Structures are given as C-alpha cells and as structure tokens.
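Here the structure comes first, spelled out in structure tokens, and everything after it is commentary.
Other chains dropped; remaining ones untouched in position.
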Amino acid sequence: MSMDVGFMGLGAMGGGVAGNLLRAGHRLLIWNRSAAPVDRLVAQGALRAGSPPEAASASIFFSMLPEDSAIRSVFIEGGLLERLKPGAIHVNLATISVSFAREFAALHRRRGVGYVAAPVLGRPDVAAAGKLNIMAAGASADIERVQPLLDAIGQKTWRFGEEPERANAVKLAANFMIASALQTMAEATALLRAHDIAASDFLEIATSTLFAAPVYQGYGKLIADERYAPAGFKLRLGLKDIRLALEAADKVHVPMPFASVLKDNFLDAMAQGDGDLDWSALAKVALRRAGRS
Amino acid sequence: MSMDVGFMGLGAMGGGVAGNLLRAGHRLLIWNRSAAPVDRLVAQGALRAGSPPEAASASIFFSMLPEDSAIRSVFIEGGLLERLKPGAIHVNLATISVSFAREFAALHRRRGVGYVAAPVLGRPDVAAAGKLNIMAAGASADIERVQPLLDAIGQKTWRFGEEPERANAVKLAANFMIASALQTMAEATALLRAHDIAASDFLEIATSTLFAAPVYQGYGKLIADERYAPAGFKLRLGLKDIRLALEAADKVHVPMPFASVLKDNFLDAMAQGDGDLDWSALAKVALRRAGRS
C-alpha cells in the first residue's frame, strides 16, 4: 500500500533511505538544505517540498539530521515541531543522545504527534541497498503503522519497547562496541608491529577464526593497510557518539573505562588534525604513541 | 607416516591434543603429573613413560604445561632440558611470555635441539575435536618435520617466521582481543541494563549483525545469562595472559590502555574471590561497579 511520506535530511545515509522508500512505491515529499540530493530524487519521482514545513505536513514524516544540536535548532528553536500534524508520526532515524531523545519524544507527545526512534546500523552502501538493521522504539501502534516503510529501507527491525530513547541507547551501545573493536585492533597491531609481525598476518588469523565478523574483517583491512581516507565514518562523528554513550552512562551512574579510553584517544586524534579520517584511525594514535608510525 | 612422539602435560587441552595424535596413528609415549589422564590414553594405545626424561627421550617431544614458572621449574631447574636429544624437536604448545620464549628457544639452540613454539587457539572441546588453530614459529625445517603432527591436532597452522617467540606474541595478542571483547560486552551490558534494556535483547542484534563471530556469540550468551561457572577459561588465567601481553608491550615500549583497564578489572575480580569463574565474569565487575549486580 502506497503511503505519503515527508522526508528531511538527504545526506549520505538519508539519500539512500529515501531512494528505497521511493522504489517501494511510496510518494515522497522531500526537503534538504542543499539542492543536489533533492534534484536526484526528484528525477526518480519524488516531489520537491517548497519548505521544511511543507515536507513536515505529511502524515508520516522521516528525518535524518546529523545530531542533537541540528535537530534542536530545526524542530524546537526553528519551530518545525509545531508544523507536524496531530495524529501524524515522526520517524527519527538519527543517532541522538538518550536525554534529548526523551525530551524530544515528550514534546511530540504533548502535541499529539507519534514519535518513533529508529536509528540504524549500516554505512551508506548498506543504506542504499535497503539492508539496514533498524532499532525501533515507540508506541506499538505507531511502529506498526510505519513498519511497511521500515521494511522498505532495512533488512530487519529490532524492537526495544515503548520508550523511544531506548532505541537510541542501543544504537550508542552498538557504536561503542564498534569503536572498542577498533581500539582493540589498534593496540594489538602496535604490539605486534613492535615485535616485527605485520598487522595483516595477525588480523588474517583473527578474522578467519574467533573474530570472523564484518566489523573485524572490514576495519581490520583498513588498519592493516593504514588506509584511513576516504572516511566511511568520520572520526569526529565517532567521538560524538562515544561522548553520547558516556553521557548516557553518566546519567545512570555506569562507569565505562573502555569508553573513557576511547574518548581520550579520539581527542588525541582530533588534536593532531585527524578528525576527518575514518574512525579506524584510532590505530594511527596507537602506532604514534608506540613510536611506530 | 607414523611417528614416535613424547608428550607431557595432559590437562584439559593437552589430553585432547594427545588423543588426536594417537588417533592419527602416531606412537605416543606419555607422562603426566596425575595418573588419570595417562590411564585413559594408555587404554587407547599410548605408552606410559616411567618418568619425564623417558618421555622426553623421543625424537619429537610435545609439551603443554600451564605457564612460564612450571616450564622453568621442570625444564631448567629440574634439568629436563638436558635430557632432550640433540637433533630432536620440542614442540611447545603452551601460552608463555615472549621473553621466556626467547630465552627458552636459545637454551634449546645451545643444545642442538629444535624448538617450535606452537600455541593454539581453541577451548578444550575444540582441542578434542582436532580443530585448533595453531600459531607456529621456529626453523622452517623443524616446522616441516612436525607439520603432519600439527595437522592431526588442528584445522590450520598459521606460520609466523623463524623466531619462536613471535608465535607467542601473536597468541597473547589474540587473547588480549578476546578479553577486550568481553570487557566491551560487559560495559555495554551495564549501560543498557541501567536503561532497562536486557543484555540478551541487545546482544541478539549485535551478534546477528556486525558482531556475528564466535567470540561474541559464545561469550555474549554467558554474559546475558550471568552464567560464569563452570569456567571454560578461568579468569585467573585470563589475568595471567593479559599480564604477559602487557609485559611484551612494556619490553618494546607500546602503551596499551585497554590492556591496562583489563588488568585492573581482572584484579578487581580476583580481589572479590572470583578467580575461578570464567573470564567473562568481567561482566560481574562492570555490573557491580554500576550498582546493578
């Protein structure tokens, strides 16, 4: 069944997601700050909204903005939240903080607008292929209503209950796990290089056996090759997500010593000017500190 | 071609390895401190050595003793090293320190005995099934000579060059990676439980997607169930291996902040009397520190 969907935020991830909604036969009313991604999707049949409020007037509205502050600026300070229609559902695909998710969901509730937190796992190519893993939380009825749309953009939707912020907590935990895997490979690589063993030799055995998982295989190759550009996921965004994980941990009094090490190492990389490299450049920090860069 | 092999150290791992050598048709001359494992293998056709030197008199000698100090006590202080025959090969399956491996290999060289470091990846059930991954280093000719034996006990032999200690460095790096994965899941579990999300729900998505690897799937289940006994690998042995990894890093001036956190957390567990639990009990430390145990 074809649905009317507003969409805002057509970056590397959002553009792929919107394309899949379109291909699944839904009517898309889109808005983006820069025009190019809009033009591309209009060429495939999407409708161009004249303004954010026009896109937000749809009964289902997807957004994928980069972070808390951008969302706060557009929806709260910019007033877009008040243009969402009572009875509509806002599906927020962004990775945001647990505390802002809670606040943002409450603001929707107050206006009678449904709110589904639906952060995703997967990089741009996965988004384009419609193979994302979606972590969804919100009122069951709301999720049911948008499930056909989620099915069009992901391979599976994992539900985490009625409180939207839970999906965000899960997403932050997942990104923490990826960053930890990066740091683990970084330290192992530094240790072994100092013993004259090539990272590639070690990572081959690790990722063929106990660590035969996409995260280790994909990033292991980048680290073995010291190929940190172009970035699949920028280090500065990795820092942002670890910061959010630590903030979520702080609120509930959970010490996370690995996450603390990660933040310090991301800051070290930022201080050397490496924020735009891939976040696997944590290995660059480890090698430099070991005098092996 | 059937070979004569001496074997010493028939613990949970060594017993399985020796059984596979026997089943592959080799003649085994075995010795062990306690009698039960010897009786079991003799019933399957192994020969009982009257003393360690008798077992060590074979032209190929395998040993799998628990740690540096045990090996030092038996081979160096106890004099067993002098009973190895010039021209023989000693295959050491144990996880030992890089510095002791270097020293031990030199002592063999001085006596004209070949030395192959061949630490293994896999738990007792994997050893029993002959599916170990073997990290081997030593003189090429020596490894060639024992390769048929390694093939009988493992699914694959990964070679790391001529210096035996390199295989030990790789093994320590691998164990560091496993311990890091445990700590990562421990912190993620504490964070999410504090947000009312069950570890099992989170780990299901993680281990079905980016972290679909044996380490995360197996240990993830133990952590989700808080089932740390019986131990597959005791926490006190995990501490030992992290200590060795840090020592190997110290010698070559490599900072390993994750490994440092691991050691502190293993010590915390030891101080609470949990050394005989499975090393996944790192999660117990994380949950206790978060007030969620």
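General remarks:
Each chain carries a letter (A and B) given by its place in the written order, and its residues are counted from 1.
Note that contacts are C-beta pairs under 8 Å (C-beta built on N, C-alpha and C of every residue); 3 or more make two chains touch, one makes a residue touch a chain.
Model, not experiment: these values are computed from the prediction.
For this complex of identical protein chains, the structure file gives a whole-complex count of 4 copies, while the figure shows 2.
Note that only the chains that are shown with their structure count from here on.
With each centre defined as the average position of its C-alpha atoms, the distance from chain A to chain B rounds to 38 Å. Interface of chain B with chain A (complex): residues 98, 121, 133, 135, 158, 160-161, 163, 165-166, 169-170, 172-174, 176-178, 180-181, 183-185, 187-188, 190-192, 194-197, 201-202, 204-206, 209-216, 245, 248-249, 252-259, 261, 264-265, 286, 289-292.
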